[in-house]
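One structure, pasted below without further comment.
Removed from the display is one protein chain of the complex; every other protein chain stays in position.
Going in written order, the chains are labelled A and B, and every chain counts its residues from 1.
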Amino acid sequence: MSLLDPEVWQAVEAILFVAEEPVAAPELALVLELPVADVETLMEELARSYEEQGRGFVLRRAAGGYRLASHPDAAPYLERFVSEHKAPRMTQAALETLAVVAYRQPVSRAQIAEIRGVSPDSVLRTLVTRGLVAEVGRDPGPGNAILYGTTVAFMERLGLMSLADLPPLAGFMPTTAEVERMESGLGPGI
Amino acid sequence: MSLLDPEVWQAVEAILFVAEEPVAAPELALVLELPVADVETLMEELARSYEEQGRGFVLRRAAGGYRLASHPDAAPYLERFVSEHKAPRMTQAALETLAVVAYRQPVSRAQIAEIRGVSPDSVLRTLVTRGLVAEVGRDPGPGNAILYGTTVAFMERLGLMSLADLPPLAGFMPTTAEVERMESGLGPGI
Partner (left out) sequence: MSFAVHLSVFEGPLDLLLQLVSKDRVDVADVTIATITEDFLRAVDALDTIDLDGASSFLVLAATLLELKSVKLLPHEEADPETAALLEERDRLLQRLVEYATFKAASEALSQVLDANEGYFTRAGGVPEELRPALPDLLEGVTLERFWKVAAKVFAPRVAQPVDTSFIAPMRVSVAEMVEVLAEELRRRRFTSFRDLCGESASRADVVVRFLALLELFRQQCVQVEQPGPFDGITVRWRQPRLGAERRGDPEEPR
């Protein structure tokens, strides 16, 4: 391909658009079948054109390559967007997963899946992005599974001084019926 | 703000760039302080300008809102950058399970098994991992079965504005002749 080919521009923009991590120039060169020097020229031109056209994003050089990022000038709108965005309420699945992590930490995905009967992948990602759950280590056993635990932000949010302040489950394991009675307000509070 | 203000274009592009899901017109209207009708005009113009400029992305309408997506022409270049792309074609079992979830949601594993005559466990896991299906709640009855439904990503993937855009299920019923043949196969008038 050649730098003059509009397909190159479209392709490279699409790649930068979907890539979740910075893309290195040699990698782009390989996919686009262009010399690395041409790719670097292309990136400079692209970055300049974005700035000239007043686009909502910029092309940045980051560690290891190029990536798109939202334009800093748009930050006030983004802030309003994220704060007014229909509050993605905690789903039941997320709350249950959080409970498993809180009471069984450090815990692996597989262990969460076993307790809840379903894979926690996407839910766990949300909890991690929102800073309530974090990776806390690796299982020393085979597979070296990532282990998860709750964060300081989680404790602050629930008003806990330490994890020891979590109301105990062990020793008193209520039946489902008891929990339901409590939820309907007939049972004793904590 | 006004439609003529270049800041509006930059802001809306930045919002669409960071959004994790389709953004509804009223939501954009709120953030941009524009009438909804103006937002709709803006979106049309934006979509057209992307197409005219041969950009690497397009503006799509799906799941009740607007979302940026890579241009389909660039798909061959994206293979190595998108993990989703590496997923093999969906199997018949996955497609059937997806259809049952789409039309019968919220639905439990047992209900899916009843319709398909086979346990949906592994197939459901695939659909959940692909983000097309998610837990949407629990059956209040005994057993507290997890209930599944389709996701926003499902609507995006199918280019649907809402679930009401799914073709009516009645249109897929076998014809009278086909039912008669099935009946004779099972032994009429035993």
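By our rule, a contact is a pair of C-beta atoms (placed from the backbone, for glycine too) under 8 Å apart; a residue touches a chain by one contact, two chains touch by 3 or more.
Every value quoted in this text rests on a predicted model; they were computed, and no experiment measured them.
From the set B:T129, B:N144 or B:S162, the residue in touch with the chain omitted from the display is B:N144, counting the whole complex. For the chain missing from the display, the contacting residue among B:P6, B:P88, B:P140 or B:G185 is B:G185, taking the whole complex into account.
Those residues of chain B that touch the chain absent from the view are 17-21, 58, 60, 67-70, 72-73, 75, 78, 82, 84-85, 90-93, 95-96, 98-100, 102-103, 110, 114-119, 122-123, 142-145, 156-159, 167, 169, 172-174, 178-179, 181-187, 190. One chain is missing from the display, and on chain A it is touched by residues 14, 17-18, 20, 69-70, 75, 78-79, 82-83, 85, 87-90, 94-96, 98-100, 102-103, 115-117, 126, 129-132, 157-160, 166-167, 169, 173-176, 179, 182-183, 189-190.
Definition applied: only the chains that are shown with their structure count from here on.
Centre-to-centre, using mean CA coordinates, chain A is 21 Å away from chain B. Remark: chain A residues 6-7, 9-19, 23, 31-32, 54-57, 68, 70-71, 73-74, 77-78, 80-82, 84-86, 91-93, 117-119, 121-122, 176 touch chain B in the complex.
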